[in-house]
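What follows is a single structure, written as structure tokens, with notes after it.
The complex appears here without one of its protein chains, the remainder shown in place.
Labels run A, B and C following the written order; every chain starts at residue 1.
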Amino acid sequence: MSDTKNKIKIGIFGGSGYGGSELLRILLFHPKAEIVFVTGNEHAGRPVSDVHRNLHSLTDLSFVAIPDDLDDLMELGQIDVAFFGLPHGQALELVPKLPVGTKAIDLSGDFRINDSEIFEAYYKRPHAGELQSKFVYGLTEINRDAISNADYIANPGCFATATALALSPLIASGIVTGKIIVDAKTGSSGSGAKPAANTHHPQRTNSFYAYKPFTHQHVPEIEQHLRSLGNLDEPLIFMTHSLPVSRGIFATCYVEFESETSSADLLEVFTSFYRDAFFVRILEGSPDINWVKNTNFCDIAVHASGRNAVVFSAIDNLVKGAAGQAVQNMNLMFGLDEKTGLIFAGSNP
Amino acid sequence: MSDTKNKIKIGIFGGSGYGGSELLRILLFHPKAEIVFVTGNEHAGRPVSDVHRNLHSLTDLSFVAIPDDLDDLMELGQIDVAFFGLPHGQALELVPKLPVGTKAIDLSGDFRINDSEIFEAYYKRPHAGELQSKFVYGLTEINRDAISNADYIANPGCFATATALALSPLIASGIVTGKIIVDAKTGSSGSGAKPAANTHHPQRTNSFYAYKPFTHQHVPEIEQHLRSLGNLDEPLIFMTHSLPVSRGIFATCYVEFESETSSADLLEVFTSFYRDAFFVRILEGSPDINWVKNTNFCDIAVHASGRNAVVFSAIDNLVKGAAGQAVQNMNLMFGLDEKTGLIFAGSNP
Amino acid sequence: MSDTKNKIKIGIFGGSGYGGSELLRILLFHPKAEIVFVTGNEHAGRPVSDVHRNLHSLTDLSFVAIPDDLDDLMELGQIDVAFFGLPHGQALELVPKLPVGTKAIDLSGDFRINDSEIFEAYYKRPHAGELQSKFVYGLTEINRDAISNADYIANPGCFATATALALSPLIASGIVTGKIIVDAKTGSSGSGAKPAANTHHPQRTNSFYAYKPFTHQHVPEIEQHLRSLGNLDEPLIFMTHSLPVSRGIFATCYVEFESETSSADLLEVFTSFYRDAFFVRILEGSPDINWVKNTNFCDIAVHASGRNAVVFSAIDNLVKGAAGQAVQNMNLMFGLDEKTGLIFAGSNP
Partner (left out) sequence: MSDTKNKIKIGIFGGSGYGGSELLRILLFHPKAEIVFVTGNEHAGRPVSDVHRNLHSLTDLSFVAIPDDLDDLMELGQIDVAFFGLPHGQALELVPKLPVGTKAIDLSGDFRINDSEIFEAYYKRPHAGELQSKFVYGLTEINRDAISNADYIANPGCFATATALALSPLIASGIVTGKIIVDAKTGSSGSGAKPAANTHHPQRTNSFYAYKPFTHQHVPEIEQHLRSLGNLDEPLIFMTHSLPVSRGIFATCYVEFESETSSADLLEVFTSFYRDAFFVRILEGSPDINWVKNTNFCDIAVHASGRNAVVFSAIDNLVKGAAGQAVQNMNLMFGLDEKTGLIFAGSNP
């Protein structure tokens, strides 16, 4: 890690949550990356490895506070790209204050929705307005070219990543008709690092339940993406559930076709669509969140029955669903192989 | 427990698996029940509490082997009712050998399907034939009268119980149109007491995956039941998944109506349909398998959005989904209050 | 549950935490108990079953606030006994305000330590003073006679229960010499119902760690109890650890004898000591928290090797370690069989 000359200089805004924690875990060992600073207002002055004890002895970084004038931060060193792992609403205010020429990758929902009316209905906050047009939706496998040329990336939500990767090949192929239903399940780390009733261990450890029926904020993001690829006959039916595991999203996607199809034909649609996508693995049977945990892979399987089909999709919500895909996007933005620093083999067990 | 005169005399065939284990846990403390014998071929001669160590000091019963001539068993004492917790296919052979007048409650799938062709397609075994007509499908809340008058009960499958209770009010009301999709999830005890790859702790503990897409053997059982209540426009789409918990089934059921409806109207349909059903609780929000574990409750919530709706249903797969419902049926068959011996408050946490 | 004439009238102070939740779960179905009121300041006015959703449809009780003048509470009905499931320090203030003749069972640490100096060193609060002398330490199996005649009970701590039941037969027999080391492990429900960093599911679910080395507040309580039975050569070494389960305490107790002994001899010491103790089960091999969860049992096994021995002890921290033992004590105080309302068979799985 001695040669820093040719490395991408990085600032992380919001490094104390789980998204930030994963950005640190990945970027500290990325061969072409150098973290210049990481903010964490609550922990300002504390060593990063005191807060993220998994990083003990692996970094000398300490958290800094976000100053009123971002230029004060840049005195720590010029950065090429800023990652934002802040609560929804904060990147919207900070991105315009970045030094000219600094790229940005936002892990929040602030810049994912183009339509201001829809955004405000779901997020209950003002829309980014003109600034929005500069953002590219960072679903890497689908938007690779636009991402490569982008300065600003809106990194997809975790549920949206699992769902959009499962449905994109079918929407793009134009064979889906009627209603699409997605039954999605997430691990507890998706609720963030702050203790709360729904992530209280004594009750979560043996639980499974649904939440936000018909109203999850990832719906418009998924619909907007799918509509950019093809036709959606009806609004997406999207249902979110909570799993008693720390990591993982599993999406079960129900689709219907105009005419009967076979599992073999569908398999061909998917393998062809993702033939250049290292991080999307098309499997037989079913994916399992166990096989993708701690990795940047999205595992997909597809099965047909008459005019119906189901697509199963599994990711690690914090890696492919957040920090990993963000780094994958950074790699493209800086002309690197998208796999750089991201090949972690999942573990068995 | 001294007065045995007025107690129902019970024989349990197959008491070493999880279904049998739960029958024992419930029936040993049922105020009107007395277990005469419990079979367990592998464990013949061993005290029940050696195998089910949770029952240590709570019973003096020992397992007996199933003899060739069932009359040899009856020498242990006459029984009023036989419970069958055996692997699929065995009750079919034993029921005809029961002494005349002995009632039977089978927890396997042997007697759940009336249509022999469908049965043989899913179970790959010969159908019960004429004997089938003597069996009543033991979904207690729906078939209470028939059960009260029955001698033989086919106890519903665990997935089937959760799904059928969720959908029955809507099918009976005739308001459902088009396709029904059920996304079902089960805990690991549903796979039984025998160690296997899919229940190996190191891999199951952080996993979630789908299995048997479009082909689960509970599909015909659910369809047969629903068609007895009303119309099904299309074959049920039913998808099963594995949860990393021991107990619990959660079914997410997607339905569509001819015209828009409201959550309030649906709530009324359910509360009215289940107004006399102590063990079905209609909730706001979502049920949680954590709240029903170790109980005989089925918790249900329902939400509408335009012409779409979702019904959530949660049960303990081994209680309401197996042994608990079996005892509930026994209570009815012998003229007892259906709640007798079955009021366990679930635990929090 | 209609005949309330001969029932014990109960007030629960502090029914919103896990101790209170378990008291409700047990007492609602106790054949000789009737809950007159249950307090929960944060939830005053809300139905109990809204907070403890496992009790949905099982009780019509609502939480009430604790008034300044306890007599206002008694207008809800006279009570025979008050249970206290409040944070440490509150029972100390409330007990003296109870109507004359009302018995009290406190689940906190307020009245467990007789020595004021030791109490204040561990609890950092003033000692109960004279009031302390009216309290009997409610370790049921050991203090049965005193409990039967007591008005006020200090219910033992969860760790203390598991440890004291494991060590009492050996201390009473006088064969232990030298240092005793107890390595204790607890589930997350021991930390209470309030979300906190150490019970945040994403991190707790795959964790195991130690806490409070050499300084846990249950140490003086255990020492005081053991010294009432025999000699302790050295201060107890007691180490607490956190398990990634909801329920259960497991204590591994290392002892040494003056001369070699055999496992068989030790087994005889334990079975003899606990021959009248229904809720203490002496096992071969090892107990397992899985076998005692949701029950009032304490499972114990003992093994010798030369002059060394180990005693394993397992309980459910919320039942035998809190609410269950409290009700067991109530049964004795009111002349009932100690098992009344407390026979729950643990579940397998």
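Criterion: a residue touches a chain if its C-beta (ideal position, glycine included) is under 8 Å from a C-beta of that chain, and two chains touch if they have at least 3 such contacts.
Owing to the predicted nature of the structure, the values given are computational and were not obtained by experimental measurement.
Listed residues C:4, C:231 or C:305: the one in touch with the omitted chain is C:305.
Residue C:207 is the one among C:90, C:207 or C:224 that touches the chain missing from this view.
When the omitted chain is restored, the residue from B:155, B:188 or B:217 that touches it is B:188. Only one of the listed residues, B:16, B:39, B:206 or B:240, touches the absent chain: B:206.
Taking the complete complex into account, C:289 is the one of C:8, C:61, C:175 or C:289 that touches the chain left out.
On the side of chain B, the interface with the absent chain consists of residues 18, 187-189, 191, 193, 195-197, 199-206, 244-247, using the contact rule stated above. Residues of chain A that touch the chain left out of view are 18, 21-22, 25, 28-29, 52-58, 188-189, 193, 206, 246-247, 278, 281, 283, 288, 291, 294-295, 297, 299, 343-349.
Within the entire complex, the positions of chain C that touch the omitted partner chain are 179, 181, 183, 185, 202-203, 205-211, 213-214, 237, 239, 241, 243-248, 250, 252, 254, 256, 285-290, 293, 301, 303, 305, 308, 310, 312, 314, 348-349.
In this text, only the chains that are shown with their structure count from here on.
When the CA atoms of chain B are superposed on those of chain C, the rotation angle is 180 degrees to the nearest 5. Ranked by separation of Cα centres from chain C, the top chain is A.
One inter-chain figure worth recording: chain A and chain B are separated by 40 Å, centre to centre, where each centre is the mean of the chain's CA atoms.
Averaging Cα coordinates per chain places chain A and chain C 46 Å apart. Residue numbers of chain A whose C-beta contacts span two or more other chains: 202-203, 205-206, 244-247.
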